[in-house]
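For this depiction, one protein chain was excluded, whereas all remaining protein chains were kept in their positions.
On to chain A.
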Amino acid sequence: MAANSSASAAGAGGGAAAAGLKTYFKTPEGRYKLQYEKTHSAAVLHYNHGGKTVSQLTVAYLKEKPAGQGSTPSTPSSSSGMRSAAARLLGTGNGNRTLSFVGGNGVNRAVSGSSRIGGGLGTSVGIGSSQAVANYDGKGTYIIFNAADTLFISDLNSQDKDPIKSIHFSNSNPLCHAFDPEAKEGHDLIIGMGSGDVYSMSLRQQLQDPGRKPVAAQHYNKGDKDGTSTGSRCTSVAWVPEREGIFVVSHSDGNLYVYDKCKDGNNECTFPAIKDPAQLMISHAKSSKSNPIARWHICQGSINAISFSPDGAYLATVGRDGYLRVFDFSKEQLIFGGKSYYGALLCCTWSSDGKYLLTGGEDDLVQVWSIDDRKIVAWGEGHNSWVSGVAFDSYWSPPNSDGTGENAVYRFGSVGQDTQLLLWDLAMDEIAVPLRHPSSGSPTFSSGSPSAHWDNACPPTGVLQPSPRMRDVPKLSPLVAHRVHVDPLSGLVFTNESILTICREGLIKIWVRPSQSENNQQLNSSELVLGNPVSKDRVITSSNKATGSSFKQSSSVIFT
């Protein structure tokens, strides 16, 4: 039912242009509104590269002040324009960031529909206020995203649509990136390339530099001697939580490499040949100087995404072969795994308590896995195409959050190639008992053989489970399904204030969370789409987790 109605909703909008997209969507707790958009200057990129790369999104919380002030010499007009715009916002934001961004330059329109279209970068930015000091405090929240051969950095708290910094790579396209907010020293940003190369750098240093080249970047290469660089592009990068300076890179040839940022990146290293590409094989570098320090051959075909549990103990991988695998990272041991319904898995993520995993893939499903039970506990049905991004909303708290008992409720989101953002509530007490589908008209009920998948106890360590049968897995329906972009989506991130969505072409939309006071106002005003009064924005941005307490429990599905 849910699937059908959402399908028709998407179909109706399918032919329409961007104009058909709404700038808000309703949830039981209130309206999420499009606050602004971020993108790169698309005109330059599209024609050169034919959209071969898919844009990914990283949110970077930069904490401390940099060691040195980045005073900069005069620069070409375009980049100085970008810089001054950023500096202006940052400068005024020192005292109270949230206030500065609503009132900082007198622009109150929260929706970016009025932005220049295809205008030159920097030409119209900040001309009136470019007297701002170029002190790159660097503190704040940044969004990092890739498109074609460039990595872009935008200030999340500025309404400026254009990035404040672009880093151009001449040899290959950046495809994936990760930021380490806990990095005590040295590099905190890693970037995986289409060529299989990896770079690490300091985000702050990049922000301080006016140029278009990466600054003080360290280069790493896994050093395939056979030169088969094709088929080994980077697919995902991640810092290992609680392990200062250690990061891993997954590749399209089924390998994952472990690096140490404190070691030289270009040491010769060799790993033994892979005899059976379908078998797990973990090898350590012989030389202590070697970087990468280890290679994990995980599966046949590409590893599409990786994710560490918040404590860094477990590593999850998903791949072309349709399997989720969960490893004990320090013991280098497969704990459990399981397969999609069919097709490749494309994305995975952990809940903040490390108890649940989400995966999404080519079967249009969002799978919820329980770590304790080592199996799938639910399938989310609602996307009309492949699921390309999943994330738990760790800032959300359930309506009656007394935090007692088993009634844990998780909020999560998913985005897909159907251009939709879906939000889901996962109430564990509701799906603990597997549903035996009384499927209409199906005679298979008489078979009476209970499903092995469900009735077995927790499977032994190291076992990969086959696809479960359709009727054996409890189904979830989305709380909300909203078409957020014109192009297929590639990722989403939850922040304290908003939900960020990004499409494959590199357009980012920022959906601000409903606030309590707004909720009350919304009860009276039925339509409010564009232009939020300043006061409202203040409320939004100063709200915190407590906002969640206004949520109402609702099992109905809202399609916007």
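Convention: contacts are C-beta pairs under 8 Å (C-beta built on N, C-alpha and C of every residue); 3 or more make two chains touch, one makes a residue touch a chain; residues count from 1.
In this section, contacts and distances are computed from a predicted model.
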{"item": "Which of \"ubiquitinyl hydrolase 1\", \"Elongin-C\", \"Large ribosomal subunit protein uL14m\" or \"WDR5-like beta-propeller domain-containing protein\" matches, in UniProt, the chain that is not displayed", "value": "\"ubiquitinyl hydrolase 1\""}
{"item": "Sole contact to the chain not displayed, among A:Asp363, A:Asp393, A:Asp425 or A:Glu497", "value": "A:Asp363"}
{"item": "From A:Ile167, A:Ala344, A:Ala391 or A:Val512, residue that would touch the chain that is not displayed", "value": "A:Ala344"}
{"item": "Contact with the hidden chain (one of A:Trp239, A:Tyr259 or A:Trp386)", "value": "A:Trp386"}
{"item": "Contact footprint on chain A, counting only the chain that is left out", "value": "3-4, 7, 10-11, 14-15, 231, 322, 341-344, 362-364, 383-386, 417-419, 437, 439, 441-444, 467, 469-471, 486-488, 504"}
